[in-house]
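Omission of a single protein chain aside, the complex is shown with its protein chains in their original locations.
All chains are identified by letter, namely A and B, in their written order; residue positions are counted from 1 within each chain.
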Amino acid sequence: MAETVKLTINGSPIEAEKGALLIEVARANGIEIPAFCYYEGLSLQAACRMCLVEVEKTPKLQVGCTLPVAEGMVVHTESDVVKSARKGTLEFLLTNHPLDCPVCDKGGECELQDMVFRYGAGESRFVERKQHVDEQQWSPVVFFDAPRCILCYRCVRVCNEGLGVNALGIANRGVIAEIVPNHHDHLECDECGACIDICPVGALTSGIYRYQTRPWEMNHVGTICTHCADGCRTTLGVRNEKIIRGNNRDSSGINGEFLCIKGRYGFDFTEHPERLQSPLLKVGDGFEPVSWSKALEVVAKKFAAVKAAGGSFGVIGSSHTTNEESFFLQKFARQALGTKNIDHHRSGDLTTFVDALTDRANVLATVTDLYTAKAVLVVASDLSQQHPLLANQVRANVRHHGAHVYAVTSGPVREDKQSIASVRVEKGGELAGVEGLREKLAAEGELVILFGDAIQGESLRKLVAFGDSLGIPVKYVCLVDYSNSRGAFDMGLIPREGGMSREQMLASSDLDVLWVVGANPLKSTSLAAKNAFVVVQDLFMTETAKRADVIFPAASAYEKSGTVTNVCGEVQKLKAAIKVMGAKADLEIFGLIAKEMGPDVVKTVGIWSPEKVFEEIRKTVHGYDVSVPVIATGGAAPTMPLNGRVAALPGTVASAGDTLFTSGTLSRYSKILNSVMEAPGELYGGKGSAS
Amino acid sequence: MPTKLYNEPSPLETRVLSKRFGLENSHTLDVYLANDGFKAFLKAHEMTPAQIIDEVKASALRGRGGAGFPTGMKWSFVPRTSPKPKYIVINADESEPGTCKDRLLMEYDPYQMIEGILIAALAMDSHKGYLYIRGEYRYLLDHMDRVIAEAYSRGYLGKNIAGTGFEFDLVAHSGAGAYECGEETALLDSLEGKRGIPRMKPPFPAVAGAWASPTLLNNVETFSSIPVIIRDGGPAFAALGTPKNGGTRLVCISGHVNKPGVYELPLGFPMLKAIYEVAGGIPGGKKLKAVVPGGSSCPLLRADECDIPMDYDTLAKVGSMLGSGGMVVLDETTDMVKFALRIMRFYAHESCGWCIPCREGTTWLKKILQRFDDGGGRHDDVALLGELSKNMLGRTFCALGDAAAMPTISIVDKFAADFEKRLTVLV
Partner (left out) sequence: MLASYPEGRKRSAVVPMLIYAQDETGAVTPELIDEVAKRCEVAPLQVDEVVGYYSMLHRKPQGKYHVQVCTNISCMLVGGTELYEHAKNKLGIGHKQVTSDGQFSLEEVECMGACSWAPAVEINYDFHHHVTPEKLDQLIEAVRKR
């Protein structure tokens, strides 16, 4: 128990931890002390002087954001002198701040506006000429308007301390001081937009959002980002069924305010002109749009015929579809179509992972664990590129708690700057590298190990054995690629009990039906069965879709509801942000196919509503008996699917090797992700990434 | 290096620190050794650190850079037993308008300063020092490089100093033009290779200064005062001045006087005597209008407020400061509007930009004063100037905001008539 002190703020007696910052104590007790430069989680600046308050027995006003509370302190935060000081400081700030409110994106959510409303100085006595410099564009994402900048240094700090990118600096002196990008006139960075969101005014604005709307015209929908497996909540701002922006400033979700470029800006694929709008039937060499009833009829007839003739099916599911969809699909395949040939693009060896850790408790790390664990070991993964939230959690852990970070990777990674030890290894040498850190790791009180796809099968078991041998509590994260890669495995989109793997299906020359949902296997492999009937559900005309006989237009994650499971095994709920014309959610498409195939099939597969399917998941999938209220209210519920051995599966496990700016098919159709490709993120500190 | 002084000395001076000024080759080691050089260091070497610090405390020496903080007390803040290396940093940034004394100490008697540094090093258990010299003083940087080289070659820096076994390294480091770098924490940031932005205090430099290590930072003149304190004892030095304001200091008298110059005067020397007898009075027999007592950061004194002894406490009692010793004399022809404008132009130019009140306030005040000087002054501006200055006072991150506000407030209060005369728009 920390020592507490008793103090008085505005006449109210308050008890607080000794040495806590006055501004935090006040806020915790419902007393607002305004501040621009003070920001929780970032280093203290004491630069804006807005938080000056009166403390009895001290001659000058005191800085609330840096003053530790002490026994007997008597504080006044609303006395006349404090109010007049705030007004004076705001008046100073407004002398050079341009009257851009009518055209500034920040209007309506601007902290300066809010402060002026509350503390005055709306009418200025300044009659001189303002300092002016022109607006600059630093990247496709980031615009900077220097006159609006109040020099609170939040952007510099979030980029340096928060993200570890160090792309922003402060130049010049005095009233012409300004924020500058790392390449003279432009930024080469993660383009994550953290600086834009953290800016209290409209100095940093987003190139995608500018001049489009006012914040109060949008509906804000919190859902889970559809790109990597970290499971960040992104709050999409929607107006008239169009997603206009994404951010997470309400800090809902496991990611707090953190988002990378994909989470913040990677939503524009939803309105790409090449988005499939109606079912398509192969006619000759091309496709013809047909009605849903026609397309469903064709597919249902074919499925029924092949089933009756005892033909072979192959089902390749998606790393992006919801748990409900993945579960329903494998159920459909196994029970309605009678096939075990079910797979998806497996990017991490979850099979061996779940098997090796079977029946253990407390061995799966959550995203929060990465922020609180005393030590973290990263093996064979460039976290900042592929799992930016996880990287951010670890970075914040080091910064706030002094956690120890170790990296065993084939190239330089951002963790090197903070790591206790970084070891470079060749592919295959990861375990040897880890072994070399044994002494240091064993001295840690606890450890979380994250590992990439280079650790699989035998090496994965060896890694767990290593963890066991350290004699300290160890938790693991088996890194996978996409927003529901983990869920796809947990729901059973895998060739259990002798089914064919993805590669085997594609190589099987007598495959009768190939049903591909939200995947693009034919991008890099060809289909051996020349006569196979191919059904594809997707958003775009991918390479696989081109080979299809029937294509169903599918909805994206931002257009449907359901749940997804992140890389740490945490289940979160999606919330549809926009309605989409023409396309349907994959779950609905499954249901419609079932309905078309007849009441017996419908009875087998069940009702295709996400809620009903989730109920079934909770009852039947190992470790998924999670709390419904937690998920329904936007929380993240950890799953524990570690009961029972899992037999090895055929087929390969390999990460797609995405970076900050790529995300499989989706990123190909995202204008913004492609516009920043001039400085593509590269794995392992490659020349494109900010270092 | 010319030994010729920049101004004639005055018979009214008490030359303690400047006693070697004017000697042929006063800046060389041999001349220094021939004139009591390094006696204090050898004496200090036989004293305990606590005794050294007590001697400095007894001298009532106060920081000569401008803040006037009791030096002995400052020395006692450095944790001698810290496992981190302890650094000594010498503030030779001397950029306060009106001040030109540290130049002379380095030019004519560099070894006195070095000996002071070494005595401090003994007291701190420090073995590394950095002499931060403003960029404009390049000739002094070159000069100090030569002096330091001579000291090393003759065994007065480096290993086994003067045969005592004590080791100390001194490096001269150049600034590049920034007044704010005279502020001790901003200086440390500049020394670390960054922009000269001041730091939050606490932690104080004594505990976490250069490279987060305990650092003693003092002005050139402060260090230069140490040898005589150790040699002749703290009380002797203290007795030269007034109670709690010990010793002598180099006063830079400039402006409307017949004999501007740098003169060493004891603390407590009467200000009017300094103006009229030491500096030869005001040219053309003009009347005294105002005095800037210790550099442009101090509130100005009206002529009728100048009949006072010059020491830290008296100046503080009359609402000003002894500051850096830069005394500027203004006669009746001085246009106080132009004067206030020039002062504010300086602070607006030098503001580091870190905090809102100083960054925006100095520029705004400058613009109002410029408009006033250009003939566009309004009646409300006079009160506005005072009010805005008060909005800066005590609210800024470092003392530069106060330094800009204080003289302005004093000019607006005491010389309102000058502003009234220039008003064009009576609102």
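Things worth noting here:
By our rule, a contact is a pair of C-beta atoms (placed from the backbone, for glycine too) under 8 Å apart; a residue touches a chain by one contact, two chains touch by 3 or more.
The shown structure was predicted, so the numbers you read here are calculated from the model rather than taken from an experiment.
Within the full complex, the residue among B:Pro9, B:Gly22, B:Pro85 or B:Gly376 touching the omitted chain is B:Pro85. Only one residue from B:Phe346, B:Phe397 or B:Phe415 touches the chain missing from this view: B:Phe346.
Touch with the chain that is not drawn comes from one residue among B:Arg146, B:His173, B:Lys201 or B:His379, which is B:His173. Residue B:His256 is the one among B:His256, B:Lys367, B:Arg395 or B:Arg422 that touches the chain not shown.
Contact between chain B and the absent chain runs through residues 6-7, 85, 94-100, 102-103, 128, 134-139, 171, 173-179, 190-196, 211, 252-256, 260-262, 292, 296, 326, 328, 330, 334, 338-339, 342-343, 346, 349-350, 352. Contact between chain A and the absent chain runs through residues 166-167, 169-173, 180-182, 184.
Here is the rule we use: only the chains that are shown with their structure count from here on.
Averaged Cα coordinates give chain A a centre that lies 55 Å from the centre of chain B.
Against chain B, the residues of chain A that register as touching in their complex are 44, 46-50, 52, 59-61, 66, 85, 88-89, 91-93, 95-96, 125-126, 128-129, 131, 150-151, 170, 172-177.
Contacts from chain B toward chain A in the complex involve residues 178, 180, 195, 200, 348-357, 359-364, 367-368, 371, 380, 384, 388, 391, 394-397.
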